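Note that one protein chain of the assembly has been removed; the remaining protein chains are unaltered in position.
And now, subunit A:
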């Protein structure tokens, strides 16, 4: 019965999560072995668009095979997969069957399934399936897809346009009319593969006699999986238990309802046996969602001194062949973020979603916000170049001042707090900005073949996707709340049941810290229960940096309720008024009466025993809280990148990278730093390494880790991190969210550095990824055109 002395929040507690991960005692979905399990393997279309006739029956005679079905065989039993975000009233949302029935629409589209006693037998038997492919015209390029007479991905739709959306804020035409400076650019956000280290996997165990199902899935969203399995199958939610056990990364790619989850569920019911499916990495490249893939046309209008008057943004966003859970919403999540941290009088945003014969896109780390931030941060540099102003100075001329918060920005968001000056001052100091500029000048003067570029990114992002009403107003079917239960058990140990579902973010540790501080109990006495709809029935899961900013606040609120209850009981037990009690260090003490104390653990036991309670007191110390957030939170920061660019080979080397982020109150600085590191790696990978490429026939030619080249330890630099802390005012903890910050900020910082290095040669842009080939071509073109 000891109480903690030190404050947990702000302490770099080592993670509770690590013990089983570093010793291999893990429960990845694919590790779970149940007696009688059969294994599913999928036949996938090798053609990007083809009429198909599939006969799965020959596979039924192969060794070990239990069942084999074409899409047509299961057409009546498999519902279409959902898209939960209707972005416009007249959007086009084609049916998306888990197994294609008569047409395959991308390479990797599942067209048949075999179930066998072993995975090897299931894979072997795929060869016996007979398929006739009648090739159909393929459309891969968004602009070509919109042209008259273009081949249609979905014949019935009569168009490849999924939706057209636009918004105007302020008088855009007036802002552009007579503007002394106009800068226009086109940027391409290349298609990316999220590439979580654990491939997707699902195991469904039915109990035929009761109609119950237990589903293990490598998912970020067990609660949504349960909901949608219920909606799509007709099985009541109460009979479906979804467990997200250890989940090996997500980055948005496991924020989806996938064909294989529904297929395994339906087959498990049909066969009355556990059904397991585990993705190969090659399948992951083809059939797990991709990210980004936008063409961005932007125009800035500014005064002669660089003050921004107006911004126009026109996007083409590639949906891929079908809509997954949030596909059409992803580019629109960036809608409010294109203005970034800058003041302007007018803004117009337009976006067209386009179908192509490629893997569907959906949320990938940052989901719409990295794309927007990239574009505006590149534009700020281009504007600075146009006016021969230092890009840092250009930002200072336009950003929202520290004394102007809360600030109603042009696209309708209210930035609650921020201090761009402080973060920038710290970053420039750590980076030795003036020193770097001096070295750059020297290299330019001496015509060093290796030029130095300095890249700046001063970003903000919206975290904690909510409030529910905001989401509903924009066509999202779900909400933005989060649930938590906190209970002190009879022994004094504490359970926090949370609706978020982590996959590497360290929620168990962070939430333990919050609860330990609130209740004055030891950190090690707090257990966090998550990721199982039986144990944590209410929740909206983990994505969009919402877990602390929404889920953590719910945990804290629930703990506050428990504390309130404990105080009432303590007052009763000590026979004083609640007003006479002080709570500190885990104990209630009567003011002015030394020795008259009750530890919270003693109170918990009294609440359990329930022998002596005030009238109306509900036994046990347990409380729920469902938090509906007031608004988003807005982390921000300044990232500076120094890149050495070899003008002879095109090779880019990051010489130094400084990130100063402001994520509000920091609960665990070690975890925050780790999140930033990982985010930086993914953002830098977009800038320098990664792209999903298709050939003219629609084959994914970067379909393995060999071709896609996710960065290894030798490809990334050491980062220099620091932070400022400007608490959020939209929640009582002051927390903001950190998971996506590094990714959002780093891509423009790196590309700005590459372009900055090459600007004297006339280069104004380098397409991502800035591979040696792309850099070399940009240089050649600039030199040829000079």
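Rule of thumb we're sticking to: a contact is a pair of C-beta atoms (placed from the backbone, for glycine too) under 8 Å apart; a residue touches a chain by one contact, two chains touch by 3 or more; residues count from 1.
Keep this in mind: contacts and distances are computed from a predicted model.
For the chain that does not appear here, its UniProt entry gives the protein name "Carbon-monoxide dehydrogenase small subunit", which is one of "Carbon-monoxide dehydrogenase small subunit", "Peptidoglycan glycosyltransferase MrdB", "Nitrate reductase subunit gamma" or "Cytochrome oxidase maturation protein, cbb3-type". Of the candidate positions A:274, A:353, A:504 or A:769, contact with the unshown chain belongs to A:504.
Of the candidate positions A:9, A:372, A:681 or A:744, contact with the hidden chain is made by A:681.
From the options A:168, A:238, A:280 or A:653, the residue with contact to the chain not on display is A:280. Where subunit A meets the omitted chain, the residues involved are 14-15, 17-19, 21-26, 28, 30-31, 33, 120, 195-199, 246-249, 251, 280-282, 503-506, 670-671, 673-675, 677-682, 704-706, 710, 712-714, 716, 718-719, 742.
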